[in-house]
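Just passing along the structure, written as structure tokens.
What you see is the complex with one protein chain gone and the rest in place.
Then we have subunit A:
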Amino acid sequence: MNAQSNPGAPSIYFMAEVSDKIETHTLSVIVDNEPGVLARVIGLFSGRGYNIDSLTVSETEHEKHLSRITIVTTGTPMVIEQIRHQLDRLVPVHRVTDLTVEAQLASQDKPLERELAMVKVTGTGEKRLEALRLGDAFRATVIDATTEHFVFEITGRTSKIEQFIAIMKPLGLAEVSRTGVAALQRGPEGL
């Protein structure tokens, strides 16, 4: 018989710690880019009552018609494991990777996560100058301007974008468009 078995212990096999703590995880889902595939994914989330904090999708391998969906979701570890398996069960899904778990396994804080936002700020005088100065400080680029407005393009972690938007509020924030999170694993390996 195998030496590793330990029948006395309550958990003996690759089981994660039981925890009811709500966690935020970033999942990467590689799918066939075919009609309805996104509806399958989001229908799964709404039908089973899972959360979507952010969802990004685009074809990433044109020759193979593969798209990459990046989903940021929250739930207990048991729910997140369920989400992963439920996604994997969809026929056009090639692979589901929990980037947050992968990062933890590699002793990293988080996977690489970036999002892009376009932020329109209107105003004149001192407020307008202040907006421009802060845009500089956040390494935002001005991509459109008149004497009465700027449109900033800003890239970064979600927290940085949130902060930038909050700061722009009193300076004449008019409109925001965000891409949602794109994410990759750190290191030389690909999925």
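FYI, a residue touches a chain if its C-beta (ideal position, glycine included) is under 8 Å from a C-beta of that chain, and two chains touch if they have at least 3 such contacts; residues count from 1.
As a convention for this text, contacts and distances are computed from a predicted model.
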item	value
Candidate names "Transglutaminase", "L-serine deaminase", "Acetolactate synthase" or "Branched-chain amino acid ABC transporter permease"; UniProt protein name, chain not shown	"Acetolactate synthase"
Option touching the unshown chain, where A:G36, A:G49 or A:G125 are the choices	A:G36
Among A:V93, A:I154, A:M168 or A:V181, residue touching the chain not depicted	A:V93
Which residue of A:E81, A:E130 or A:E162 touches the chain not shown here	A:E81
Hidden partner interface residues of subunit A, rising order	1-2, 4-5, 7, 10-13, 15, 18, 31-32, 35-36, 39-40, 43-44, 47, 78, 81-82, 85-86, 88-94
